[in-house]
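One chain of protein is taken out of this complex; the other chains stay put.
This part shows chain A:
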Amino acid sequence: MRESPSDNLLTPTLLTMEGVSKSFLGVRVLHDVSLTLEAGEVHAIAGENGAGKSTLMKVLAGEHAPDTGTVRLDGTEHSFTHPSQAQAAGIGIIHQEFALLEHRTIADNVFLGREPTRRGFVDRRAMEERTDQLLTELGESVKAGLTPRTYVRDLPVARQQTVEIVKALASDVRVLVMDEPTAPLAEHEAGLLHGLVRRLADRGMGILYISHRLREIFELAQRVTVLKDGRHVITARTAETDTDQVVRAMVGRELGAYYPPRAEPGEWGDAVLTVTGGGNRRLRGIDLTLRAGEVTGVAGLQGSGRTSLARALFGAAPFTEGSMTVGGTSLRPASPRQAIRAGIALVTEDRKAEGLALRQSVRDNALLVTRAVPTRGRPPAGRGLTRLLERVRLQARSEDQQAQYLSGGNQQKVVIAKWLAAHPRVLLFDEPTRGVDVGAKAAIHTLVRELAREGLAVLIISSELPEVIGMSDRVLVMSDGRLAGELPAGADEEDIMRLATGHPDHSDAA
């Protein structure tokens, strides 16, 4: 853990928010919240969805004016009424949805709206030189392959985020707010981002870092503030607190074990799904058995073929070679419909684009599969549907509520309900708890284990290693489109990473 800069009494407090309250339509979303940020500090903000994190940050960024309370930057009080004023004062915010123009270059984006001019024309050269310089300052690992003339649309998500950061640097931002920056990233990309955040802090920038991920909070931040229901719960030095305390503050109750107990070896049943020599454009030589009652974890770096594996099993991007059996019958599904008819279900990674019809009701989403594939049983109606939604512990205003207005966790529960209605034999989860708050996460984990106990075969793909390790009865590791190895329950992160990065200790495994 690094020395907190605030230990040095000479450093003035960079940012002070005091007694901030905010109501919308008479509903109080922030109650008297206070917060300080030192120059060079990474200060994590944690809390469940709806705790008020985003609203607090929007107050800071001038997107909402507070009802009461003050914002002081370097001792000067500001009352921003527009984001541009906050920007001018040196406050930058990187939202989860990036504010980038995809069809423009990096340099264009970095200087958007304040392009340097020469004799009345945009001085592209100056723009590009300055952008290049900023990229270089961030170090070779960050710059790798980026040039000022690269088009944003050609960049993967992680690199687009880098562009947002360069944008902040170019406008001399002193307080940078990052809203769940690692949510869309894979583990190793997150590592790169952490390095970058540390470097920004070393330059004296103050960083407010919103995150669900406790591990990164403890790795990265000097202090952590927890909000719950719009109120400040604690602010603590990460060196002086621990995960349990932060989790307790977030959920306001004790969470027993983080993950439900695993299955005993005797609880596994027969093989429900087998693949022999499965392959397609992205995958090769896949040999796999999923057993009833067992939770199988899949780990691997981004691009290692984890998602491709799930999509192949589900027939969305089918295997083109090899053979597969489901419930003893030979079937290599060529479409999701075929897979569903055989009793396979896939909870996709991208919940909003592939898991839900966002503008439809909870009911219509939950019934979608059974309505589309009648052979999986009649759509549950009335009491049956209510029981199903209770089963997944959905918290919604009513069955008529549109899916888009649910929290991430409840959205995921609806997706799971949609599959359970069709009585699957095999449940595939791709990133089951991405963007889901801590409470819902525990509920989903418990539910997944319950389902396994009832005899479903479960596959969990996750880029969060603790999740894979905590949930799985065994862990498969993917690398470069192959299954690089299998590890027993409770394997540690190092073992997994060694296999995932293709550097096993004994490198004779063919």
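Here is the rule we use: a residue touches a chain if its C-beta (ideal position, glycine included) is under 8 Å from a C-beta of that chain, and two chains touch if they have at least 3 such contacts; residues count from 1.
As a working rule, contacts and distances are computed from a predicted model.
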{"item": "Omitted chain (choose from \"L-lactate dehydrogenase complex protein LldE\", \"Ion-translocating oxidoreductase complex subunit A\", \"ABC transporter permease\" or \"Binding-protein-dependent transport system inner membrane component\") - UniProt protein name", "value": "\"ABC transporter permease\""}
{"item": "Of A:70, A:150 or A:386, the one touching the omitted chain in the full complex", "value": "A:386"}
{"item": "Sole residue of A:114, A:337 or A:423 that reaches the chain not shown, by the stated touch rule", "value": "A:337"}
{"item": "Hidden-chain contact residue, picked from the options A:64, A:174, A:212 or A:228", "value": "A:64"}
{"item": "Options A:267, A:399, A:480 or A:493, residue touching the unrepresented chain", "value": "A:399"}
{"item": "Residue among A:17, A:273 or A:346 that touches the chain left out of view", "value": "A:346"}
{"item": "Residues from chain A at the interface with the omitted partner, ascending", "value": "24-25, 63-65, 79, 81, 314, 316, 336-337, 340-341, 346, 348, 353-360, 364-365, 367-369, 371-374, 379, 386, 389-391, 393-400, 418, 446, 450"}
